[in-house]
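The complex is shown incomplete by one protein chain, all other protein chains being positioned as in the whole.
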Amino acid sequence: MTLTIDIDGTETEVAPGTTVLEAVRAIGGYVPTLCFDERLDAFGACRVCMVGIEGLTVPVAACTTLCRDGMRVDTRDETALRVAAATVELVLSELPGPPAQHTELAVVANALGVDGGELRWPGEQHEHVHDERHPYLALQHELCISCGRCVRACDEVQGAFALTATGRGFGSNIAAGLDEGFRESACVSCGACADTCPTDAITELTLLALDSEEASGAL
Amino acid sequence: MSRNLVALIRRHHEQGAPTALEVLKIALEDHGEITDDDRRLASERSGLPEAAVHGVSTFYDDLLAPRGRRHVRVCTGTACFAATAGDHVTALSEGLGCALGARSDDGEVSLAETVCLGFCHSSPAVRDGETIDAGAGVVERVLAGTTSAAAEPTPLSVLDLPVLLAPAHDWIGLRYAVSTRGPESLLEEIKAAEVRGRGGAGFPAGAKWEFARRAEGERKFIVANGDEGDPGSYIDKLLMEDHPSLLLEGMALAGYAVGADHGFVLTRSEYPHSKPELELAATTARAAGILGPAVLGSRFSFDVTILEGAGSYVVGEETALLACIEGLRGTVSSRPPFPAQRGLYGMPTVVNNVETLCNIPMIARDGAQAYRELSPASATSGTKLVCFNERFRRPGVYEVCFGTTMGELCLELAGGLVDGHEIKALQIGGPLGGLLPGWKLDTPFDFEALATEGCMLGHGSIVAFDETTDMRALAVHLLHFGAAESCGKCFPCRIGLRRAHEMFLGTTPVRRDCLEALLETLELGSLCAHGGGMPAPIRSLLAHFPEELGLT
Partner (left out) sequence: MRFDRSVTTTCGYCGVGCRLEAHAADGRVATIAPALDGPANHGHTCLKGRFAHQFSRKRDRLTAPLIRGEDGALRSAPWDEAIALITSELTRIRDSRGPDAIAGLASSRATNEDCYVMQRLMRAAIGTHNIDNCSRVCHSPTSWALRQSLGLSGATGGFDDIEAADAAIIIGANPTEAHPVVGARIKQATLRGLKLVTIDPRRIELADYGVLHLSPRPGTNAAVMLGLAHVIARDGLTDELFLKQRTKGWAALEDLLADYTPGEVSRITGIRAADLERSAHIYAEATNASILWGLGVTEHRYGSEVVRLICNIALMCGKVGRPGSALLPLRGQNNVQGSSDMGALPDTFTGYQSVGDEDVAQRFEARWGVTMKRTGGLKIPEMFDAAVAGELKAMYIFGEDVAQTDPNTTHVIAALESLEFLVCQDIFENETTKYADVILPASSFLEKQGTFTNAERRIQRVEAAIEPPGEARTDFDILTTISKALGHDMGFASPAEVMDEVAQLTPDWAGVSHDRVARGGLQWPVAADGTDSPLLYAERFELPGGRARLAALPYKPPGSEASDEYPMILVTGRRLEHYNAGTMTRRTGNLELLASDWLELHPDDAERLWIGDGDLVSVRSASGRIELEARVTVRIEPGHVFTAFHFPEIRTNLLIGSSADVNTACPEYKVVAVDVRPVAEEASRTPAITGARRD
């Protein structure tokens, strides 16, 4: 038994239980996301994957909305894109500077036309804390946007459960173990966290070195 | 939240292990703080990985506030704000010589914010150790060391035969159900009664129960949401502490209809008497053969566990509530799956507000028709408890009928405001409720009517602001609360509420277009009704009191 849905004018068949985001990606469409990773369960935190659904007065998050037979999806819905762009603008406001061009965040900001130049809602950012105790992994806490991907990758892919979200509200961030750094925690250094991080809050020390060399024109 | 974390702790839970949160709370009680050794112990005992335990220990207010030998908690809720504009907080902090959220250098005294103590009828309220004192002179009494327990509120029903506030409780509804009708029949009766959830969402309880009944699962659970965190609301407090067996009966009936054999009540740590009262009622009920392996001699078995939270408002949201019961961080989960399909420990779970469950026994005893006839045909069926804040002449908990106008409720029942003050605006239903200006009191008290005015029925609290309340200060107060209680998961709420608060702090003019755009983002983008609902009172302020907000 399959469902038939319409995405931006293209009809497609999907199995029951498929989310709108999965359906869009299956036909090669694009909906920007920040907290989504195909290797992980959908989370619904970033609210950037907003799309319009015919018959609904408000946009919905595509990653956690199930397809229904006959559904008509509009990935270019004005309200949806406006809310998504505003959300990304909020994210840029909590970071110390524009995200590096290679990061997923930068790609999404560009796709949504958010340039972070004239921020409507400037405000406080997160504390600069750099944890480089691990031979390979670097954790720059001020770049964390609490998307939860690293915690979930450690949980749902590796199964080491070494990371956690900490704090509450705007004070949220992430930590390894009892806030003791990767090495002292249950971390097995698989790098899934660095691989999934959309902002380079967790990244490799070698890449940081490479990028700073490039920035200073050494390459 | 995480299926894996739940799978890890479920095995321990089934063997009777405590949750990580429970172990941390015990450590806190024992030595006033939480150490890494405590976290490791919590991990070992509960099965929750150490990192996750660390995360739990940084989420809940109770676990974070540093504690001195004397731990003072001052209520910064909306009713207390309405009474003093926050002056009591400053006075107390200065008087104790301790900053808010800190402990004195000698470790003698600590002062923490708490929202809310449920003494809104006699604001401001302060919890000094285990004593909750409130009302005029409370700050002086705390500083002098002469606090005494404040008086509990007065309940009153407009009905000749109170439903929710009946003085005596007889378990007849449950007896009738388990001895003369099957679960499906009871379910049909509840559906026919058209009981709408009383926690704020107004979702039909019967439909929710049916989803759970039809869902597949090794076990099913009933969860009573006693996390009445709305500042200004003390309705569930009264029900849990004065009518605990009514709640237990409602839960047992839900269990019977749904096929659940166990229920949990999550109470609040800010209401220290709720858990003891419920446990006493449960013990008595067990002794009388009402709860346990054979309810009233039938083949139906049902028992309850009473739990206490640790200081988080958003834990009142049903998915966050279940996470708290599991001992995890109280963050909101996206739905589907709904708790009725996959809830507590992954099992089908009915989550109902305390007041909603208290409506059930009457239906089981007298039938759906009688229940619907309690209110005018065009309004929501059943009765509703409302509560008024200290500004009113006759504050307290009232059982009223849907459809009554706000004016009747505020002026006739509650007697208008004290000392000749005027109602400038009402916030109904909680901090996420819109503000009804004083010139619109002819609005009926019901879900749709209030929604038309940008307000909500919510949980039924009615907080009045008089003419002395500065509306920009109110905006700051509400947004401070909203930002502080955001669970931090979804981006619009996590960042947006903080930004909204920052916009109103200080004296800088607020750009209206930026504010409107932010409010839209919160309303349409948030994961749950916390971020989604916070704009409502701000929109009311924009609509009715724009000149006080300092806009450009």
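Here the chain labels run A and B in written order, and each chain numbers its own residues starting at 1.
As a convention for this text, contacts are C-beta pairs under 8 Å (C-beta built on N, C-alpha and C of every residue); 3 or more make two chains touch, one makes a residue touch a chain.
Quick caveat, the model's predicted, so the values are computed rather than measured.
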| item | value |
| --- | --- |
| Touch residues of chain B, complete complex, unshown partner | 3-4, 7-8 |
| Residues of chain A (touch criterion as defined above) contacting the omitted chain | 38-39, 102, 135-136, 156-159, 183, 188-192, 195, 204, 206-207, 210-211, 214, 219 |
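We adopt the following convention: only the chains that are shown with their structure count from here on.
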| item | value |
| --- | --- |
| Parts of chain B lying in touch with chain A, wherever the complex brings them together | 2-5, 8, 36, 39-40, 49-55, 58-59, 312, 329, 331, 333-336, 483-492, 494-499, 502-503, 511, 514, 517-518, 520-521, 524-527 |
| Sites on chain A touched by chain B in the complex | 34, 41-48, 50, 58-59, 61, 64, 66, 79, 82-84, 86-87, 90-91, 93-94, 120-121, 123-124, 145-146, 148, 152, 155-156, 159, 161-172, 175-179, 185-186 |
